[in-house]
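All protein chains but one are shown in place.
The block that comes next holds chain A.
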Amino acid sequence: MEFAELIKTPRVDGVVLRRPFLPTVEGTLCLTGHHLILSSRQDNTEELWLLHANIDAIEKRFVGSLGTIIVKCKDLRVIQLDIPGMEECLNIASSIEVLSTLDSVSLMYPLFYRPMFQVIEDGWKSFLPEDAFKDLESMTEEWRLSDVNKDYSVCSSYPPLVAVPKDVDDDTLRKAAAFRHGGRFPVLSYYHKKNGMVMMRSGQPLTGTNGRRCKEDEKLINATLRAGKRGYIIDTRTVSVAQQAKARGGGFESEANYPQWRRIHKAIERSSILQESLIKLVEACNDQSHSMDRWLSKLEASNWQTHVKEILTTACLAAQCIDREGASVLVHGTEGTDSTLQVTSLAQIILDPACRTIQGFQALVEREWLQAGHPFQQRCSQSAYSNSKPRCEAPVFLLFLDCVWQILRQFPCSFQFSQHFLVLLFEHTYASQFGTFMGNSASERSKLNLSQKTVSLWSWVNRPQEVERLSNPLYEANCLVIWPSVAPQSLLLWEGVFLRWKRSSRCLDEAYDEMVHIIQYNKELQNKVNNLRRQLAQLETEEPLLQTP
């Protein structure tokens, strides 16, 4: 199929673009295979380049022969295009509709994108499991890297290499995998250097209604316990949800078969509910009514902040078990690809200072989300505006980013990156020129050969100028565990995402620039003082005579 077949009208003149808080632009609208472009063809004016993949929904309106298309984007922006001519407008609208909903992976933009920048370090090779394991090896000898999943046959959503207890052989892993949802047998997620405790993650055990058990699974997770120590299993579902899962072949670890483990149930919602929550939240934020009561009740009804609190609380619990109780932890929900990853990754942000650096955070996303098999393509194919019925869409990763932002707000000096980095990740999970978030698992990405055919987001992010842009000027390395407050009064609405297009951010941006300026100026002054002192010291040693009056 050629893109040209889908584009009935590739170019329309005299189109007016309207965006909130920005001047209107009149110019020529062009449709290409992957972009909607609006250019006024004058120097110094901004051009609009919008990826079709970023378009969540469109609406058409007609007044006489003037058509209007309202474009709602996955990054939550809403723009309006006034197009003269009914036929042109209809053509453009239908082309956008088709182009923004293409299912074929082979037509996706990252496969066509050629970078305009020089790739200094290939992001596809920046965070290999082998390298991560080298760090682990330097801390402990109790773990090994297993290639039992090298052809993705044991678990289709796991990477080829996973870290498991040294004493457990691959056969045991295979048997344990058969006992876990999606073959996701317990693997190492995080090693807490301070006390040698670990966090593992998996899918739910397939106990079913008649209470199946699996000796190998028990052996596998018991191998992570020190003699006489108990561990915690954090099930991200409520007891009743976990009970119900038994009827469908799932279940949870019973006390009888796992006597060394204490099970704790939390209540993180499943993906369909989260998607609904996002839709309601965005609708509340877009409500133009000036009624305070209406805003607060809509915000409440969306339940978004409740989800944030639940996820953070569960992550704090996991972190606390490890750091305070000195116990190892196994985290799972149902599949082990959503709420499980929210908890394990946030717990690491809390516990491990390395995850709060720019590189470390990328490594965390790579390790705990991409390699761990979070189905990004399914979860992020639609955002909050889409009219079509959601299938597997859910803002699981966005919620994780929101939680990180909450912690960042509470510890504004402990993160090397600013909220810009989180917003950037949010944007790129939904629409991107980079291949990083394509596919649903390591195996899918390897089948598509993305590391050869596309550019990694990390290649772009790790260029010095981008690192500079994403840096937090207030950062001071903080080696401590950081415990966030999860009181409702401490949790805020993430304005940088949800109100981003609803107001002019100029005042806030300028204030931020001013703050950056003060910090930079301070560094410069310090350098200057150092320099002068050194100069002076040199002179005074060279010419001691001048000192005496």
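The rule is short, and it goes like this: a contact is a pair of C-beta atoms (placed from the backbone, for glycine too) under 8 Å apart; a residue touches a chain by one contact, two chains touch by 3 or more; residues count from 1.
Note that in this section contacts and distances are computed from a predicted model.
Enquirer: Going by UniProt, what is the name of the one chain that was not included in the view, given "AP-3 complex subunit mu-1-like isoform X2", "28S ribosomal protein S35, mitochondrial", "serine--tRNA ligase" or "Myotubularin related protein 6"?
Expert: Matching "AP-3 complex subunit mu-1-like isoform X2", "28S ribosomal protein S35, mitochondrial", "serine--tRNA ligase" or "Myotubularin related protein 6" to the record, the invisible chain is "Myotubularin related protein 6".
Enquirer: Of A:Leu299, A:Ala431 or A:Val461, which one is in contact with the hidden chain?
Expert: Counting the whole complex, the residue in contact with the absent chain is A:Leu299.
Enquirer: Can you tell me which of A:Arg61, A:Arg248 or A:Arg533 touches the chain that was removed from the display?
Expert: Missing-chain contact among the listed residues: A:Arg533.
Enquirer: Going by the touch rule given at the top, which residues of chain A touch the chain that is not shown?
Expert: Contact residues on chain A toward the absent chain are 285, 288, 290-297, 299-300, 303, 305-306, 308-309, 312-313, 316, 320, 324, 409-414, 474, 476, 478, 480-493, 499, 502-503, 507-508, 510-511, 513-522, 524-537, 539-540, 543, 546.
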